[in-house]
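Beneath this line is the structure, given in structure tokens, with notes to follow.
The complex appears here without one of its protein chains, the remainder shown in place.
As written, the chains take the letters A, B and C, and residue 1 is the first residue of each chain.
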Amino acid sequence: MTAEEKPLILIADPEPRTLDMIFEPDDLRRLHALGEVIVHADGSRLAAADLEAALASAKVVIGQVDLPAERLSRMPNLRGVINVEGNFLPNVDYDHCFAHGIHVLVTSPVFATSVAETALGMALDLSREITATHEAFRDGSEKWGLASNAGSFLLTGAKVGIVGLGDLGTALRRMLVPFHCEVRVYDPWQPERRILEQNCIPSGLDELLSASRVVFLFASSTSENQGFIGARELALMPKGAVLLLMSRAGIVDFPALEEALRSGHIRAGIDVFPVEPLSADAPLRKLDGVILSSHRSGGMRESFLEIGRLVLADTELLLRGLPPQICKRAERETVARMRSKPVEVS
Amino acid sequence: MTAEEKPLILIADPEPRTLDMIFEPDDLRRLHALGEVIVHADGSRLAAADLEAALASAKVVIGQVDLPAERLSRMPNLRGVINVEGNFLPNVDYDHCFAHGIHVLVTSPVFATSVAETALGMALDLSREITATHEAFRDGSEKWGLASNAGSFLLTGAKVGIVGLGDLGTALRRMLVPFHCEVRVYDPWQPERRILEQNCIPSGLDELLSASRVVFLFASSTSENQGFIGARELALMPKGAVLLLMSRAGIVDFPALEEALRSGHIRAGIDVFPVEPLSADAPLRKLDGVILSSHRSGGMRESFLEIGRLVLADTELLLRGLPPQICKRAERETVARMRSKPVEVS
Amino acid sequence: MTAEEKPLILIADPEPRTLDMIFEPDDLRRLHALGEVIVHADGSRLAAADLEAALASAKVVIGQVDLPAERLSRMPNLRGVINVEGNFLPNVDYDHCFAHGIHVLVTSPVFATSVAETALGMALDLSREITATHEAFRDGSEKWGLASNAGSFLLTGAKVGIVGLGDLGTALRRMLVPFHCEVRVYDPWQPERRILEQNCIPSGLDELLSASRVVFLFASSTSENQGFIGARELALMPKGAVLLLMSRAGIVDFPALEEALRSGHIRAGIDVFPVEPLSADAPLRKLDGVILSSHRSGGMRESFLEIGRLVLADTELLLRGLPPQICKRAERETVARMRSKPVEVS
Partner (left out) sequence: MTAEEKPLILIADPEPRTLDMIFEPDDLRRLHALGEVIVHADGSRLAAADLEAALASAKVVIGQVDLPAERLSRMPNLRGVINVEGNFLPNVDYDHCFAHGIHVLVTSPVFATSVAETALGMALDLSREITATHEAFRDGSEKWGLASNAGSFLLTGAKVGIVGLGDLGTALRRMLVPFHCEVRVYDPWQPERRILEQNCIPSGLDELLSASRVVFLFASSTSENQGFIGARELALMPKGAVLLLMSRAGIVDFPALEEALRSGHIRAGIDVFPVEPLSADAPLRKLDGVILSSHRSGGMRESFLEIGRLVLADTELLLRGLPPQICKRAERETVARMRSKPVEVS
């Protein structure tokens, strides 16, 4: 095979990721071994004509470059587009891709482990009042012994609800196995069978909220579910229950959540907010029964380096003429409903 | 069987536990169904002669009543003594019991789940800086995104050390399974085989401390291991490593631990202290990189109610002439080495 | 919704399956609740015009009816085609389906549990010489005690190879977990990552055969792998190793397999044959070290009833405008390479 015949892998507009952030040196070497790699990224921009030429030859595109139908129609070799930001963005003509057998992929599964760890850590913390006790130590007001555990409960054997059994929910479910919880799942995009396979109970949302002492929110933000966890839903939760908001702020009615915390009805761990950073004078900062986290559950250096490994695995399959197996595929039926805002800063 | 022939179960000096605390009504009913139950406890004390008479007939004694050899020699029916406080105390003549086939049992396994949950919660919290970030939110100094995770690491795949693979360590080990950690164990009382069976690497203490990013201390306090985690040992730990002290304060050199925290060398979760409550002006209260907990990891209401269930299970076996299977037995070789202070207040 | 607006579900040419065989009454009722169900099957054939009319309206087609491009072009509502025989057949224009977003599905995962159970049963049987010993009892030649185990080995801890880590291989892998085997996998269609995720070692075929004491063959028959287990490959296996042929006869060179058995080099469990039924005078019937099975590892009544449940689950998703999640999808890249012969008789 001559150099010209090597398949072209184009990295285009990977921002907010940088190559350093997502590829370990060895993984980058392995990518180069798969084909000719051309980079169009901050610090290494192609001229417009060169970019178009590269697009016209590319077999795999890695990054968030605009791919309207007109451009795609000039890309006859294209087999796959791999988004490394994490959300399916509207700058790709998905219909064209579906019609022409071009896989559009995201590497979002890389965040599952990290988010699930944080969610479990916060759940244990809130159910056992670890942070609250520690805060009491700071001002000398802590209680000792049995009295200190009056509001605590064991996660082991507790009834748990998971809203959204995608990558994140599945990762968390696995971490719950040793705790022998009864786990209810609400996920309208999943068939009952998938839920049962993970040893969970398919459930309606209201039933889940009423029955569970710990509820994990992992649902994507879609055109249909804005603010679907509101005052009515929070009121269904048992007193003292624990809510973990890990995915998207848009799915929760924040004023209602704040009120449920202020009244002491529930406790919550919150990693995402309607406006980030959270304003300095937000009342949430002073409430009891809450653990605040600055949209940091997923963004570990280790998770970002996983992106490169997923890209590598599926690029290899695509170039061998096989279907991708590792990244998450855009699906014709659901991609248009996704509503997550892209991340601006890694 | 006439009433007089029913085997006698004597509950004597269960303090600091009360019967309410350790028996759910239904479990107490089941105990009464097993034999004649006589109670000598706060609020229901027997006269001295009645107590001696009850002891002389008892088949099973539940509680921490003094059992010197002289008294034991007047107890021909005795098959088992079940301590409900949690530590083997020196007020029992163990040699007499071993020679006469009297099982001496403690219900300490009831605390394993609760302690392991707290230990895991603190480990996730410290490795991901959950409490520290939350404290920053309180004063508006939190960082956002990737920058906020500079000092965080995943538990998944991390190297972990467990010092003491008894009930507590075993419970924690099970909770670690989903995290695919490489786990080293130091436990001089366990054969290699038991350690390997739990998919751990038998290890010396120094090797464990040097290799592990998270170290759980579950060792009992014995006549041989006072302060064995000292300055030298703490210095072996990698910078930024996480230490969880869950069992007994006596095994750690506290001034050395405080120094290791102050210097930022390690982070720690601490549930036990040399003097409890911790003094109001203890410098530990102000350090970074620490989570403080008021000897509360085990003492959940749910754990105390487990005591009754363990008592019930082994009492039933003892009365049927079978060996006990659920509580922990005093062992001739090790009981004399135990050094835990009894708990005074539940 | 009026009756006319109910989505049309067309069952067409399900043979060799009958509706009784694949649907329990309750599942069939649930299918009818999802839409209007029209059946074109043995005993209930539509007139040609009625069939065309039903096809023209159908949202979901269940069965193996011919779907050339010309017919598909007259099916504007079609969202999915669910094959209930088990193999992707050449009578569907896949390109048309891919271009138009029509999912083509098979229910082959239903056989995974049943095949894996048989494979494990045969592997235990051959490694422990269960059937061979039983045959010796029949003629009074059995040995007793340790001597009888001279050729036996434990599966626990043995090195195992799996060729083909699809549904069947994955089901078997899960059943091997308690045996703590070192498992190598050869599967050129799977990325390393998927293999590692199942706690297996990605391996070349030769390495796998040389290293493994038990080898499971689950590979599909494709245009590229006819007879790829031949004399050279069998010779790589250690003496006394066990081979399980569970998927397709086409992947093995049968004369070479027969010779490897005759010489005593390996033992084998064989569920599929180049010509079925196996001829009455086939020498295979008389060899030692073999367990013969009449293409029956998958075809349990319980497996067939699973077909209906998979059909139901994905039909429901398709009619709700969601992507199917349970059946196996035809993939543009691989569907043309499949070479399995359709089954003629259930």
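In the analysis below, a contact is a pair of C-beta atoms (placed from the backbone, for glycine too) under 8 Å apart; a residue touches a chain by one contact, two chains touch by 3 or more.
Predicted model, so just to flag it, every value in this text is computed and none were measured.
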Please identify which of the visible chains the hidden chain touches across the whole complex.
-> B, C
Sort through C:99, C:235, C:256 or C:300 and give me the one touching the missing partner chain.
-> C:300
Missing-chain contact among C:99, C:175 or C:235 belongs to C:175
Given the contact definition stated above, which residue among C:45, C:74 or C:143 touches the chain not shown here?
-> C:143
Which positions on chain B touch the chain that was left off?
-> 98-101, 189-194, 309-310, 313-314, 316-317, 321-323, 325-326, 331-334
Contact set of chain C toward the excluded chain (per top definition) | 113-114, 117-118, 120-122, 124-125, 128, 130-131, 133-135, 137-138, 140, 142-146, 148-149, 152-156, 174-175, 177-179, 276-278, 280, 285-286, 291-296, 299-302, 304, 345-346
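By our rule, only the chains that are shown with their structure count from here on.
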Identify the chains adjacent to both chain A and chain B in the sense defined at the top.
-> none
From the Cα centroids, identify the chain that ends up most central relative to all protein Cα atoms.
-> A
Approximately how many whole Å separate the CA-defined centres of chain A and chain C?
-> 34
Pull out every residue in chain A that's touching 2 or more other chains.
-> none
